[in-house]
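What you see is the complex with one protein chain gone and the rest in place.
Chain lettering (A and B) follows the sequence in which the chains are written, and residue indices restart at 1 in each chain.
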Amino acid sequence: MISPDVKLGQRVSIPQPDLVNLYGCEIGDGTKIGAFVEIQRGSSIGARCKISTHSFVCEGVTVEDEVFVGHGVMFTNDRFPRAARAGVMLEGGDWEVMQTVVRRGASVGSGATILPGIIIGVDAMVGAGAVVVSDVPDYAIVVGCPARVVGDVRTRDAQ
Amino acid sequence: MISPDVKLGQRVSIPQPDLVNLYGCEIGDGTKIGAFVEIQRGSSIGARCKISTHSFVCEGVTVEDEVFVGHGVMFTNDRFPRAARAGVMLEGGDWEVMQTVVRRGASVGSGATILPGIIIGVDAMVGAGAVVVSDVPDYAIVVGCPARVVGDVRTRDAQ
Partner (left out) sequence: MISPDVKLGQRVSIPQPDLVNLYGCEIGDGTKIGAFVEIQRGSSIGARCKISTHSFVCEGVTVEDEVFVGHGVMFTNDRFPRAARAGVMLEGGDWEVMQTVVRRGASVGSGATILPGIIIGVDAMVGAGAVVVSDVPDYAIVVGCPARVVGDVRTRDAQ
């Protein structure tokens, strides 16, 4: 299910278009999107990214170029989500959408959860299963719940 | 895929009916259900709830009214799951289904995992990525793995 209002770049690869749910978003050139992915209105994915199966990208998320989003990654945009207030369902516009940015070249490991309003830095690496509750510096490796810095990808790459 | 045996209330919103799997469950009035959600036989969802994408609600789970279930939330009902015993697949009825209740107005953050047999209290807030292994008191805010109480929504709401 790819809504007609999705802005798809060149050579975007979506091998299972019937098993995704994309609407109102922008997808850059050459990006690959796996099965069971939802990307919401008001989000943006850069060029040459991988958005792996079972991941959810919500409104307010900007993913820059060449970012790896693993499997089952959950982004969020509301620090205090509620279904209803005073008996009335909350709709878009009823809460503040916090902005999240994943900078160029970063990787978000499978099963990670990203709290709202986070910046994940350039080339940073978020470990699988991490729960990210604060900004991740450029080049940092973070793991755990809550995620903490345990290394630097420049050192790791040099090993 | 919405099985004919699902009891749907009035004005239930399921924008992607081909991308959900609902069977043998009850869904209350005005509730919204996202893509890639499975709700099993023997579970019940109240009125004016949001069950967000990628979540799984199993047999034995009762979700009261106006509950927010985030994205990728996993409920469970078996403390010691096994596929087979003595070479024979286990079927429903071969294990004790523990009962979980999410009380009115509570929120369960995205990526949370709820162990079996849990009560999540009225208006309580389970943080994104939390692993809930014990009951959550009414109005409590819990986060982490295992989830621990870190605040009270009444104080937070008053801020």
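One rule holds for everything that comes next: contacts are C-beta pairs under 8 Å (C-beta built on N, C-alpha and C of every residue); 3 or more make two chains touch, one makes a residue touch a chain.
Bear in mind the structure is a predicted one, so any value in this text is a computation, not a measurement.
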In the full complex, which of B:Lys32, B:His54 or B:Arg104 touches the chain missing from this view? B:His54
What is the set of chain B residues that contact the non-displayed chain in the whole complex? 1, 19, 21, 36, 38, 54, 56, 58, 72, 74-76, 80-84, 87-89, 111, 113, 115, 131, 145-146
Touching residues (missing chain, whole complex) on chain A: 16, 18-19, 30, 32, 34-36, 48-50, 53-54, 66-68, 70-72, 105, 107, 109-111, 125, 128-129, 144-145, 156
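Convention: only the chains that are shown with their structure count from here on.
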Inter-chain centre distance, chain A versus chain B - centres from mean C-alpha coordinates, in Å: 23
